[in-house]
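Scroll down for the structure; my scribbles are underneath it.
With one protein chain withheld, the remaining protein chains of the complex are depicted in position.
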Amino acid sequence: MNGWILAATVALGAGAGATLWGVATGPLRRRVVAQNLSTALACLVLLLLAQGYDRPSYVDLALVLALLGPVGTLVFARLLADDLAEDPPRAWGPTYLVVGAGAAVVTALCVATGPSRASAKLLVVGALLIGGNVVASRALSGGFSGLRRG
Amino acid sequence: MADAVIIVALLLVAAAATTAVLVRDPVRQALVLAVLGVLLAVLFTTLQAPDVGLSQLAVGSALTPLLLLLTVRKVRRRGRKEGPRR
Partner (left out) sequence: MTPRAAMRTTLRAAAEFLAWWTGLAVLWLILISAVGPLELAVGATVAALGALAARAARRAVTGR
């Protein structure tokens, strides 16, 4: 058990526990935000585990999740648009929190890896994670509704 | 001590699965199922099975909620069309 796995355990227990609580209770607008945040958090946990187990190929899982997580949230944003239009989610605080955590984790992993192709891959994953999360949050809060109608 | 992350992941999966059963509304169930799929992928990774986790991610994070929500939408539309007979 090293520091990376310890950090992954803490992030999983606290973060995923909180998002699980958020997705299980409360109004629909809180649940979709919690679902979005859970994918970002799991992506960070997978990155930390890849470093902790010292298996660079495990980064592929985080890459796939960084791509597919926002896709899943966009599915919810599109198909629940009528329900969410009356009561749009406004959760930029948690989104920026997760984006900041993602930037911090990716930076730490890049420093640990050193400049190489592996760290470039980590940067790609981080960019996908942050960009996808911001786009998904914007879609959830109705930012693209004009586009959808037109 | 090294198994702590496996235990945490197992507990979270158990909690998410129980929640998915207890939530009654299919739309909210789809949301819980999406979280459950991602948590299962993390559990498979901690058990050193990343290939299983990869396929679980592909299916669980986007495909299962999409199928569920499309089904819910179709059923709702049909209910609205047939009106008060149902």
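Per-chain residue numbering starts at 1, and chain names A and B are given in the order in which the chains are listed.
Following the convention adopted for this analysis, a contact is a pair of C-beta atoms (placed from the backbone, for glycine too) under 8 Å apart; a residue touches a chain by one contact, two chains touch by 3 or more.
Only a predicted model underlies this, so the values are computations on that prediction, with no experimental measurement involved.
Considering the whole complex, the hidden chain is in touch with A. Only one of A:R30, A:R78 or A:K121 touches the absent chain when the whole complex is considered: A:K121.
Hidden from this view is one chain, which touches chain A at 56-57, 63, 117, 120-121, 124.
Quick note on the criterion: only the chains that are shown with their structure count from here on.
Of all the residues in chain B, the ones that touch chain A in their complex are 1-2, 4-5, 8-9, 12, 15-16, 19, 23, 27-28, 30-32, 34-35, 38-39, 41-42, 45-46, 48, 50, 53-54, 57-58, 61-62, 65-66, 69-70, 73. Residues 1, 5, 8-9, 12-13, 16-17, 19-20, 23-24, 28, 31-32, 34-35, 38-39, 42, 45-46, 49, 53, 55, 57-58, 60-61, 64-65, 68-69, 71-72, 75-76, 79-80, 83 of chain A are the ones touching chain B in the complex.
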